[in-house]
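Note that this complex is displayed minus one protein chain, with the remaining chains in position.
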C-alpha cells in the first residue's frame, strides 16, 4: 500500500471496542485520532488510547453520541479532516453523512444518496426487486394500519415477521404466529421502532422458519470498482442479535455462495455504493436465499472477514474515503482458513440475556496462536448502564473450522473476566454442542440450547469443586475485612502478607 | 486435519513462554498437558495453565530442567506418552532423545541419530561439505590447541570467528580481529563452551563482515517427505543473540531464496531428518550464502513462519511424532504477507543488555488487528534470576512489510510493562531507524544504532513532560506511605479514595 | 481457621492451619494434601494430586467469592467463624446493617425508605476512583433505615442502611 497517510487527522464518532479498533487503524496509517466521549465515558478505553479526546455531553446518547451538532462541533474544534462513524449511533444516518459533507468533512462511509437508497428496508426491497434479487413475499412499503397488516398477513399466510423500516439490530422486530397475536405485536413493534430509530413505520414479510442468516461483505471505491469479500454465517443469535459469526459459512454450496455474492454486488452497484457494506440474506433449508437488508456501514463482525482475506477493512475504508482506488480486483482475493467470532457481552444468559453492567474486577484475556481480540474494556472499568452491553470481540482463526473452534475453546477456557455477569460460559456451552460443532446452526440454535439442560460434560468434576472450596477459604482467610472486588482484591494479599509475616 | 488426538497426554520439558505455547497446542489437539517446574517456577504461568504440574527440583537448571533422570521420572509418574522439549535445555540433547526412546516415550523432535549428525557444528559442516553446500573456509573439526588455531587463522586470514562445537546461542563465540587477540579469545571461548555445553571444543572459520543471518525452516515426517517453509531474516542481534526476526527476508532475490531452501532440504535429507528444524546461513553483501549450522528443534522465532504460512508448527510436530504423514506437499505452501517478531526481554539496553530480573508490577499487553503474543509472564510474577531473560514474543503480521512494521510500532506504543528493565524502548528505537525500515539490516545493526544518540523524534515533547510531571505528583499524592510497586500500587488508590472521600 | 463453603447445594468444611510458610488443609475432617501458591493478587494456584488448578477470584460481598478456573466459574458462599457473632446478631434482631464496603461517594439511591427489597437487590451505588459499585441487600425484607443521601461522602465501614 502507498505509505502517504490519506488524512492528517480523523475524528472517531463512536465509543467502546469499535472506537478502539478504529483508532488503531488510524495509528497504523500514521493518522492522528480524535476520540469523543460522554460524561459516562470519560475513563473509557477509547479516550485513553486516542491521541486527542473531546467531551460531547451528558451520558444519554441523544445528548452526546447521537447529537450531530455536537459531533460536528468537536470535529471543527479538533481540526479533523474526516469522521469515521463506526457502527450504530450515526453510522447509518444519511442526514449526518450529508451534514459532514456540508461542513467540508469527509464522511468515511458511503454517500448519503446510496445510504438513503439502501438504508431503509422498504427502499432496499424495492431496489432488490427491480434487480431480480429474490426477496421474501410481503410488503415492499411500510404498512400504514393494523387493518392493512391483517389483510396482508392473511394473504401471505402466518407466521409473518414484522420489521422496523428504519433500522436493524432486532429492534422493532416481531415474529407473529397467528392473526390473534398481530394487534399487540404491531403496536409493540411500532413503538420499539419509534424509540430506536425515531420512525414507527414497520413492514411485514413471510417468516422463514429455522432460517440461516448469511451475509455478504462488499467493498467498493469511488471510481466504480466493487468487490465482494466472501460471506459470514451469523445465525447464532439471541434477542434477534448476533453473538457468533464465522466465515466461510458451513454447509453452503459454492454455487449458492457465488450467486449471493453476485446478487449483493448487483444491489450495491444499483445504488452507486462505495466503502464497506454488508448485504444480509436469509437462507432456507433448501439453500434458497432471500434478500433481507443492506447495512451501509462497517459491520460489528468485520474481523472475521479480515482474518480470512488478510485485508484490513478499516484501513481500506479510510483510503477509499480519501479517493484512493481499490488496490486489488475480485480475482486477487484469496481466502485462507476459517475464522469465528464471539461477542462478549455484559449480560446474564440465565436471565434472558438481560444486560447487566458492573465493574470489571478481574480481566486476563487469552493469548497465543490464532487469536485476535478487539476489546473496549480494561480491569477496573465500570461498564456504563447507558450503552450497548458489548464488551469485546474474541476472534479465532484456524487452517480449517475444527482448528478455529478448538482455538476458540482454548481461549474461552483461558479468559478470566470477573466482577460482572457475562456470556463466556454460554459460549463454552455452544462450542460443546454437537450440532454447532457440525455446522448445523440456524436462528433457532440459541433457543434450542437453552431449552435443554447443560450437558454434564460441561460441569466441573468433584476435584475441581474441592479445589474451588479451598480457594474460597484461602481467599477469605486472606481477605479480612472483605471489600468489594474491584478496588480491593490486591489489598487482601497485602493484609494477608502482613498477618502472615507477623505471626 | 484428522480430529483424533495423536496422543492422550504430553509432558512439556520446558518453562516460560515456550512451555505455555506448547501446552496451548496440546489443548487445541485435546491432549492433556503436564508441566514440570523448579522451585523458582512454582508460580510460573506454564504451571498455572497446564492440566497437571510436577516438581522437578531446585532452581538451578542442572538439578531441574536439565536433569534427564528427573524429567523422565516425572513423565513416568504422570503417565505421559510423549515429551516435547521446546528449545534450549534438553531440546538438542541426543542422549535425552535416546533416553526417551529407551523409556518407551515418544520424543517430539528428530531422531537421536539425525540430531547427532546435525547437532554438532563440526559434524554438520562435514555433512554440508559432502553435499556441496557452501560453507565458510575454516576448520571442519574442533581445533585441539592454540597453536593449531594460530596456524589455521594465519592460513584463512583474520578476522576469524571462534565458535563452540557443541552449541549455539552465541555462547563460546568470539570474533578475533588479529593474531594478538587469539590467545585470550581462544581461552575464553573454550571456557564459555565448557560452561554452557559441558564441552570446551571450539572451531574456527573465516569471519564475514556485516553479514546477514538468514535461516530456512524445514519440516519433515517419518515417512521421508520433507518441505521447507520459507526463510527468516534474523540479523538484528545483540550479544550474538537474535532479538528481531521476520519473514520474508527483505532484499533477498527469489533465486537465492530457492537455492537456500534446496540446500537446507539437501542437508536435512542427508541426515534422515524429520520434525521441525532450522538451517542457518550467513549471507554476504553479494548474496552469497554459507551454511552455518542446523538447529535440530523448534526455533524461538517459529511464530513468524506460522503467521506467513498459516501452519501450526507445534501441532504438526506432535502429529509427525505420532507417525502421521505431512498433510501437504511443497507446492501447497502459499505464503501470505509479512510477519515480524520482537523478543521482549528483562534486560537493560543501556547496560549492554545485562539481564535484569524483577517483579512485573504492571502488565497491559497490546491487542487488535495483526498481533499475536506468546508470553510467559503475568502481572505480579517475579522473573527468576536463574533462567533466560526472555519474557514474551510479540509478533505482528501485515499484508506487506510496511503494514507489519506499522502494527508493531502501534503495539510497542500500547504495551505497558513496568517494575523491571526491558527492551521495549529499544525496539521502538529500532522501528524508527531508516535503515531498518528500508530492510537494510545486518548483524552489526544493533551496534551501529547504539553508537548513535537516539533521534530527537523519539524523545517525548514538552507537553508530554508536563503531563508526566503532573502524573507523578498525583501518583505521589495518592500514594502515602509509598510501597514497592508490585504489591501495592492498587492500595494507593484505596487510600486515596478514602482520604478524598473523607475531606 | 474453619470455614464452611457452599457451592451450589454442597457444603464443604475447610480447616486451614498454618505451619510456618505453608498451610495444612483438612477437607470435611480428612487431610487434603494441597500445594498452595498465592501467585498474585486475585490468583491462587493449587496443585492437588498433580492436577493444576489456578483460581482467579474476587470477593463480591462479605460472604461470597467469585471463582474461575479452567473455563468453569462459580460463586461460593463462605461462612466464616469469625463472623458468627455478627451473623447471630442478624438472626436475633432479624435486622441487617449495611456498612460501606469502601470509602467513596454515594452517587444514587436505588431503593426508597420503606421499600420491600430482595436479597441481592441493589440499594445504592457507591463511587470511588470513578468506579461505581452497587451495594446490595444481604437479605429480603424492608428498607427500614437509610443513613445516607445521594451525594454524601462515606468512610469505610460507615452505616449506610438497615434491612429488616
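A few remarks follow.
Just so it is clear, A, B and C label the chains in written order, and each chain counts residues from 1 on its own.
Here is the rule we go by: a residue touches a chain if its C-beta (ideal position, glycine included) is under 8 Å from a C-beta of that chain, and two chains touch if they have at least 3 such contacts.
In this text the structure is predicted, and so the values were computed from the model without any measurement.
When the whole complex is considered, the residue among B:104, B:254, B:434 or B:460 that touches the unshown chain is B:460. Of A:13, A:29 or A:50, it is A:50 that touches the chain left out of the display. Between the chain not shown and the residues A:248, A:277, A:380 or A:398, the one that touches is A:380.
Listed here are the chain A residues that touch the chain not shown: 35, 42-43, 47-54, 77-78, 378-381, 487, 490, 493-494, 496-498, 500-503.
Looking at chain B, the residues touching the absent chain are 42-43, 358-359, 361-362, 364, 380-382, 412-414, 416-419, 424-425, 428, 459-460, 463-490, 492-493, 496, 500, 503.
Quick note on the criterion: only the chains that are shown with their structure count from here on.
If the chains shown are joined wherever they touch, the resulting network links each chain directly to all the rest.
Here the spacing of chain B and chain C, counted between their Cα centres, is 45 Å. Centre-to-centre separation between chain A and chain C, using Cα means, comes to 35 Å. Touching of two or more other chains is recorded for residues 49, 378, 487, 490, 493-494, 497 of chain B. The multi-chain contact residues of chain C, meaning those touching 2 or more other chains, are 41, 51, 102, 128-129, 156.
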